[in-house]
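Every protein chain except one is present and positioned as in the full complex.
After this line comes subunit A, so read on.
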Amino acid sequence: MKVTIDGQSIEVEPGTTILQAARMIGGELVPPAMCYYSKLKGSGGKCRCCLVEVSKGSDADPRPMPKLVASCVTGCMDGMEVNSKSSERVEEARKSVTEFLLINHPLDCPVCDQAGECDLQNLSFEHGKSKTRFIEEKRTFEPEDIGPYIQLHMNRCILCQRCVQVADQLTDNRVHGVMDRGDHANISTCISKAIDNEFSGNMIDVCPVGALTDKTFRFKSRVWFNKPYNAHRDCDKCCGKTTVWMFGNEIQRVTGRKDEYHEVEEFICNTCRFDKKDVNDWVIEGPRKFEKDSVINQNNYTRKIEKVVIETEEHILEGREQDRKKISMPDFPLDSNPKRV
């Protein structure tokens, strides 16, 4: 079957979706996807970021589709013509979906562990506005503890439901899911259970935003200060092929190996992810490359880096000890209860 997307044609197998065909072509025309995950069955169709315009249904029925369709769940037809980036309507729709996703998003990127590898950041970089039209209070949720390894920030969630599908398809006995509805729909456990399945850590990898992050990596580093390496170990539970994120000689984080669409190549187990933080546990294969524009490359170690010498440091620190003595007080002033300390 032949499909044409933004003027580029490709031959695909029957049953291929438009998004898959677009990814085969690659480049600018690939629609962004926040909820679709090729490795998870039944994902997609929810975020509406990947809307495309079908200007010709097929050779047999050349009528255009009246509405924009979600490319991740719409199958290709022979002779189909699709407009993705070339259509103004599509660009407009993506802009509006981005705006909708951001109105209730806390925008706390400066303190978010996902920042730098966040799909929503990428989406808003491309389609977002720098202004907001939303002046109301954002909706918030009570924090919930879902176990020792995974940190849930419900305020950041965009309800792609990938984590629910991971729990359904990779683990048995799913203990979390979507509660409530509308803009108060939230990911939660039933009821206040800990998520401790051996493969539950993959929820972190599939989460497109910072709603599910690694507690063992929490506030340790910004992702672009880490150096990602491909590494592997002999694991009896999973493939053992991971990316380790190093800071000096310390492994700060272990994740699955993510491709250019931020989908992991293979899912890994919690032992590899959370417990093996020693360099001796791993066989390091070599640096992991990221797409050119990724902020992770800011700290690109494949390039030769000059050692930075800060000469002013000594001058700045001079006299600091004296200052501290001057402004600090030995006791609490006006304290009637000297035993307080």
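Following the convention adopted for this analysis, a residue touches a chain if its C-beta (ideal position, glycine included) is under 8 Å from a C-beta of that chain, and two chains touch if they have at least 3 such contacts; residues count from 1.
We take it that contacts and distances are computed from a predicted model.
Undergrad: Out of "NADH-quinone oxidoreductase subunit F", "Sarcosine oxidase subunit alpha family protein", "Biopolymer transporter ExbD" or "3-oxoacyl-ACP synthase III family protein", flag the one the UniProt entry gives for the chain missing from this complex.
TA: Per the UniProt record, the undisplayed chain of the complex is "NADH-quinone oxidoreductase subunit F".
Undergrad: Which of these touches the unseen chain: A:Asn104, A:Gln151, A:Gln165 or A:Thr242?
TA: Result: among the candidates, A:Asn104 touches the missing chain.
Undergrad: Using the touch definition from the top, which of A:Gly15, A:Gly182 or A:Gly248 touches the missing chain?
TA: A:Gly182
Undergrad: Of the residues A:Lys2, A:Arg48 or A:Lys289, I need the one that contacts the missing chain.
TA: Only one listed residue reaches the unshown chain, and that is A:Arg48.
Undergrad: Residue-wise, where is subunit A in contact with the chain that is not depicted?
TA: Residues in contact with the chain left out: 44-49, 51, 67-68, 70, 73, 93, 96-97, 99-101, 103-104, 133-134, 136, 139, 158-159, 161, 177-178, 180-185.
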